[in-house]
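One protein chain is absent from this view; the other protein chains keep their places.
What follows is subunit A.
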Amino acid sequence: MIRKINRDPVEPAAGNGILSRRIFLEGTLAVGATGTGLSCASAEPLAVQPWMKTPGSGFVGYGQPSPFESKVVKAFLPSPATPGVGASRTPLHLLEGMITPSGLHFERSHSGIPDIDPDQHRLVIHGLVKRPLVFTVEALSRYPMQSRIAFIECGGNSQVLNAPQAQPLNATAIHGLVGCSEWTGVPVSTLLDEAGVEPAARWVIAEGADAAAMSRSIPIAKAMDDALVCFYQNGERVRPSNGYPVRLLLPGFEGNMNVKWLRRLKLTAGPAMSKDETSKYTILLKDEKAWQFVFPMEVKSFIARPSPGLALRGPGFYEISGLAWSGNGSIRQVEVSADGGQSWAPAALQGPILPKAPVRFRAAWQWNGGPAVLQSRATDDTGMVQPTRAQFAAERGLRGVYHYNAIASWRIDEMGEVNNVYA
């Protein structure tokens, strides 16, 4: 729906220039009495551009972004001796909306991206089932399918915010291990029902067909609830980096469990205790104990714009835009602050608001040119509120590495430069 613009002044809603979200709800644009554009000088006379005088180029089989957008790429550190280990990050500070373009969706892989021939690929279901079954990709694609829009967030996302000192990094480097797609596939429950689950089965060990045979144990309740074996990502076949030809989707659960290149589901009474559910993806607490099997990615948000590298160009009106999500449900509210959390005002939420999917939030801000600390704080429909860094640390310490979801802060200085800080 397009909203009409109403030019009534908008009242402040929180300290240091945060304006009422009425500006989005009603489309208001003028800002108080001091509304400012960038410049009052007259614009140049308009020229007729060369691309209006000769025909443009012809068709291509697979469209690419404009060459002028060549900086919008995933961010990663090369790992020359062991390429394909590690992660590449979604360029969150350069994107809008809730869907991540498939080619920009973050990747985490443990032994590179396998080059899988879909005709040779098989998915086997065995263990505590009445009938062990094997499926070709072609057979899987004959079942009735379902689509859902869901985020996938790596359990290790934002882990650098555990560091004692705030690092000079941007939104992509800090939060870029999250992406959202429309995923389409077959419910895991359909396939498990066909195999016939034995009553003793409590866990499903999922395994990938990569060189690491990445493996995770999933509670059977999740597998039977909303798990999907996905073929399609945003309408086209899943990208190799995201699990071609088939991957597991466990909406809301930590990314590592959404096993890519899925080749095997083994039903068992107990978990496998695989490397990635013992050595990794466990959360060492303040004492010597570690939480194990931490499934949901809990409520979280961050501000994508303004953010480091996207400096402000002088005092005036700015839209604050970011993403909020919860692995436990839907986002109910996002609040923003420009004074480091002393005062908050609700942001406008851009629909659709879907469970276990990110929501784009927007707030209007009148920057007065002075120092500011921007923060966002999300609440989900279970009532869980994103913790402050101090609350987060009080519960679990800062040695846990994984599942960091505390409120993040950008400091703006008088020059308009934006930096990652703890506030």
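The rule we apply is simple: a residue touches a chain if its C-beta (ideal position, glycine included) is under 8 Å from a C-beta of that chain, and two chains touch if they have at least 3 such contacts; residues count from 1.
Rule of thumb we're sticking to: contacts and distances are computed from a predicted model.
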item	value
The complex's invisible chain, by UniProt name, from "Sarcosine oxidase subunit gamma family protein", "Fumarate reductase", "Amino acid ABC transporter permease" or "Cytochrome c"	"Cytochrome c"
Candidate in contact with the missing chain, chosen from A:72, A:99, A:160 or A:212	A:212
Residue, one of A:256, A:282 or A:301, that touches the chain absent here	A:282
Touch with the omitted chain, as defined above, among A:17, A:156, A:185 or A:296	A:296
Absent chain, residues of subunit A that touch it	79, 81-82, 85-86, 110-111, 124-126, 131-136, 139-140, 142-144, 190-191, 193-195, 205, 207, 211-213, 215, 221-222, 263-264, 266, 268, 270, 272-275, 278-279, 282-284, 286-296, 298, 328, 399
